[in-house]
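Here's the structure, in structure tokens; my notes come after.
Only one protein chain is missing from this complex, and each of the others stays in its spot.
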Amino acid sequence: MFQNSFENVRKNCPLIHNITNYVTVNDCANILLACGGSPIMSDDKDEVAEITTICSGLNINIGTLNKRTIESMLIAGKKANELGHPVVLDPVGAGASKLRTETAMQLLNEVNFAVIRGNISEIKTMASGSGTTKGVDADVADKVTEDNLDDVVAFAKAFAKKTGAVIAITGAIDIVADSEKAYCIRNGHPMMSSITGTGCQLSAMTAAFVTANPDQPLEAAAAAVCAMGYAGEVAHSRLSDMDGNSTYRNNIIDAIYNMTPEMLEKGAKYEVR
Amino acid sequence: MFQNSFENVRKNCPLIHNITNYVTVNDCANILLACGGSPIMSDDKDEVAEITTICSGLNINIGTLNKRTIESMLIAGKKANELGHPVVLDPVGAGASKLRTETAMQLLNEVNFAVIRGNISEIKTMASGSGTTKGVDADVADKVTEDNLDDVVAFAKAFAKKTGAVIAITGAIDIVADSEKAYCIRNGHPMMSSITGTGCQLSAMTAAFVTANPDQPLEAAAAAVCAMGYAGEVAHSRLSDMDGNSTYRNNIIDAIYNMTPEMLEKGAKYEVR
Partner (left out) sequence: MFQNSFENVRKNCPLIHNITNYVTVNDCANILLACGGSPIMSDDKDEVAEITTICSGLNINIGTLNKRTIESMLIAGKKANELGHPVVLDPVGAGASKLRTETAMQLLNEVNFAVIRGNISEIKTMASGSGTTKGVDADVADKVTEDNLDDVVAFAKAFAKKTGAVIAITGAIDIVADSEKAYCIRNGHPMMSSITGTGCQLSAMTAAFVTANPDQPLEAAAAAVCAMGYAGEVAHSRLSDMDGNSTYRNNIIDAIYNMTPEMLEKGAKYEVR
């Protein structure tokens, strides 16, 4: 099934409009190309509606947000909704500042999202409307473990029901849920947290997957999450002794580039709850 | 001849002022260093005239443009003209939005460019003052082929005559033309379209080449285009089975770094029309 989702990305080559942070933007563009999509970045309020119109999907990432780009996110998000384009939200650092939390909440109120992808602290912040986040990483207290997994699944389903979005909570165990069904995904490698932007890259790639599979946002989002995690595993297996996080970053994008839909199908590790 | 153009870059180490997008800016800086130039990035309207003054050439790239940086592009472009510094324009996404098309046209009206480098859709948009572009990639309908090559060459020469700029149209076949003479270049590799920013990097490098060869802008621009394409070939030959577009990106910059003027002379594949 994930095979099919990925095949549709490679076949349709979805053009994705990204309003994203300047830290990881280059990696987001290259991973979109690696998976078979095509990126365009644009954040001026006078052009975002037009750019969104020529694209098929939109990825909004609030890292390094500012007043100018927040306005553009809202314009683009509403336009994409109007056109029926899937919109992904990555609420980077929601909970870390009032501006981030409020921006995430305003986006949630004014735009319909196909997928919201974040770490557990960011998603909890959005579900409650307030929260504390240790920078852009999840709080240790929030960590998803085998012990609290059922609770987190229930939480994700409830938030999916409330928002109408697929909720993707990523970490050591990933949960991708709509209101009825949750994929618990165990792909990935701990070293992924030693590079900046694996989350941002995943959000961009998720936008390509849900855009290429408009009728199956849950499966498409889960496929993207598995693909990223599996790429993290493949990338790690290629590291030699003196390689570090920079080589690892390159290897992950390379692994997506070389991943076939069949490989994803075989490499995906998940259960449904 | 291209050997000489490249030798002048390595010898003069031209300092290039870049007003460019935040997606590919790091790669632009590193490829400028790789070819023998030196980069500085600056986009605040209160300093761009001064920064341009201490540089020898200017590269204006309209990707991720916004109102603030457009103003800076105009100020810097006029100042560079005043000082007699070569200015390169990369009209990223011209045709994809009214803002991009109008900005490209305004720049064309108010600044004299030594070189305008874009894909065929972007250049057609500029020549006609309007157009449609599929994001930041060329429209399939516009594609340069052996069949329409003579027509595109005639178009490029006419646009060069009208603007006074060398016109560099890059794609599977590259055309670099002034009003009289066109280089049709067949270096490059299809995989170059699988990474973001080869066009932006080429524009930055072209600025270094024309700045180091002020009396031969056509040859210098053609040399830069050949160098980029040849680097794409060398970079591809180094890829192993599990390498993908991220490694390819690194390999291209590395190939420019290790390319000697003699290698460029030997590796360049072009004809004059």
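Odds and ends about this structure:
We call the chains A and B, going by the order they appear; numbering starts again at 1 in every chain.
Keep this in mind: contacts are C-beta pairs under 8 Å (C-beta built on N, C-alpha and C of every residue); 3 or more make two chains touch, one makes a residue touch a chain.
Model, not experiment: these values are computed from the prediction.
Across B:181, B:238 or B:273, the single residue that touches the chain missing here is B:238. The omitted chain makes contact with just one of the residues B:50, B:82, B:150 or B:271: B:50.
Where subunit A meets the chain that is not shown, the touching residues are 21-24, 26-27, 63-67, 93, 96-100, 134-137, 194-197, 241-247, 249-250. In the full complex, subunit B touches the hidden chain at residues 15, 22, 25-26, 29-30, 33-34, 38-44, 46-47, 50-51, 54-55, 68, 234, 238, 249-258.
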